[in-house]
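The excerpt is restricted to a subset of chains, each kept in its original location.
The chains carry the letters A and B, assigned in the order they are written, with residues numbered from 1 in each.
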Amino acid sequence: MTTKAVQKILANYESDNPGVKANLHRILMQGRLGGTGKLIILPVDQGFEHGPARSFSVNAPAYDPHYHYQMAIDAGLSAYAAPLGMLEAGADKFAGQIPTILKVNSSNSWAGGANQAVTASVDDALRLGCSAIGFTIYPGSDDCFEMMEEIREMRAEAASVGIATVIWSYPRGSNLPKSGELALDVGAYAAHMAALLGAHIIKVKLPSNHIEQADAKKCYEGTDWSAQADRVAHVVQSCFAGRRIVVFSGGAAKGADAVYQDARDIRDGGGNGSIIGRNTFQRPRDEALAMLDKLVKIYKGKE
Amino acid sequence: MTTKAVQKILANYESDNPGVKANLHRILMQGRLGGTGKLIILPVDQGFEHGPARSFSVNAPAYDPHYHYQMAIDAGLSAYAAPLGMLEAGADKFAGQIPTILKVNSSNSWAGGANQAVTASVDDALRLGCSAIGFTIYPGSDDCFEMMEEIREMRAEAASVGIATVIWSYPRGSNLPKSGELALDVGAYAAHMAALLGAHIIKVKLPSNHIEQADAKKCYEGTDWSAQADRVAHVVQSCFAGRRIVVFSGGAAKGADAVYQDARDIRDGGGNGSIIGRNTFQRPRDEALAMLDKLVKIYKGKE
């Protein structure tokens, strides 16, 4: 069964084959937000980025890969995203219970520059039954062209076997000042490039109201960008006037109220949902489930 | 049906297979200039190069990829060129209505050096029903050899499946002073290299009457290069004495009269037409249609 909201979204993926659309459909119909056109994704790749202790010591059960599968299922989320080893350790037990996204590139705390290692393949995604691959690009990095060429190849290979592509587009690198990483113009540009690269789902950070690029300033002048929902709307507009699914990441663990307000702004600005990791698994399971329950209600328009 | 003007042009592509010729024919017979041997192409790759706000905020409907397909069709243009995501977002709806050119490499505002990422493939062009691929080279760049080797491979692959190749040849890079990027000798050389690389359609900028290379100065002495039409004629001559299609780009948005004069000079110098992006989509739709109408008439010799 399907819904009009989901069919309307899928209609925008007019050049994609039925295999890719079926996997987008799986994600959009999964869990408690299934059929609404909204989605919440649980990503657990912080072990690669920050190490196991910084990721899991605050909530020791989270060292176990099964913990996250179960959390995503019990909370009624839309999909679960993780690197190769994390998915392999639970892919059989939880087969079919939750759409999975294989994060195919990863960085770590000692990596110089702004790049990631490709640590998994489309074949891995196929044998593990994943619905999508996830790939990070760093606009502003010296290695950005290389990353774009990697995802071009992997995206084409994935689509050819019916697997969707999620691009994490995170501005970062020596060509971009730290101050500009969260700028509105930069975030909208990063989202647009992900769309141009053929991403089926675009993942960006919630932008601030800072404008970074001198050449872009005049395009933003005369508009009030203080409301986060308006900034979300601009990012959505930059993704082909809303023709692509856009989800926003929550960043570091923070207060629950801030998390809820972000979700309301994403919803009100027309974004498709949240991708929320540390704010989930770095809380005790009960607290995390309560928070996710509330987020689901917000996206359903009930909070 | 075909015309003598078009047949004469195609006869120059004597080594190409019928598939490539059929796609060149499609472009040359399309729209209001169909059959004249002249052409106008709409390129929309500025979102990659400059970001979405700098490209589209002045005319918000242009955020939607469908807008540009419809513009190219309604104005009776010859072809529409864009990066992967932009084409994918409309390729099904507008299938067959306008020849498309897949721009397969792209730069962005943070890219160091003078190079581009390869962001699409010949397989993409095939599945999206494109008539040609478009590729930028930067003569004068430290990475020029790499770019030439990339287009050699993609051009060969494209031709093998009947897809034509358009080369954007834009002098730029650390081996070339900024002052020389628009020089006549440099532009003619850039066009010649595109021809040597096997481009079916060559896209260059309108050159100034500056001569940049010390070694080339004596070749240009004694001739008056102040007329733009004469400079166009020299570029055309440099493309195998007119045996290759050459179109000229319009550059940044500017006054309509300047755009018209450029077109008259291209026509009078024997160039094949214009590739005109920002001057189209950064105007309101009505104004853009009026401008394109006038350009068509100029190329038909009526203005």
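Quick note on the criterion: a residue touches a chain if its C-beta (ideal position, glycine included) is under 8 Å from a C-beta of that chain, and two chains touch if they have at least 3 such contacts.
Bear in mind that the values here come from a model prediction, so they are computed numbers and not experimental data.
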Homo-oligomer size of the whole complex, from 2 visible chains: 5
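The definition used in the following text is that only the chains that are shown with their structure count from here on.
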Chain A and chain B: spacing of chain centres that average the CA atoms, whole Å: 36
Partner chain B, residues of chain A touching it in the complex: 12, 14-16, 139-142, 144-146, 148-149, 152, 156, 173, 175-176, 185, 188-189, 192-193, 195-199, 213, 215-216, 219-220, 234, 237-238, 240-241, 243-244
Chain A partner contacts - residues on chain B that touch it in the complex: 47-48, 50-54, 57-58, 60, 63-65, 83-93, 106, 108-112, 115-121, 123-124, 127-128
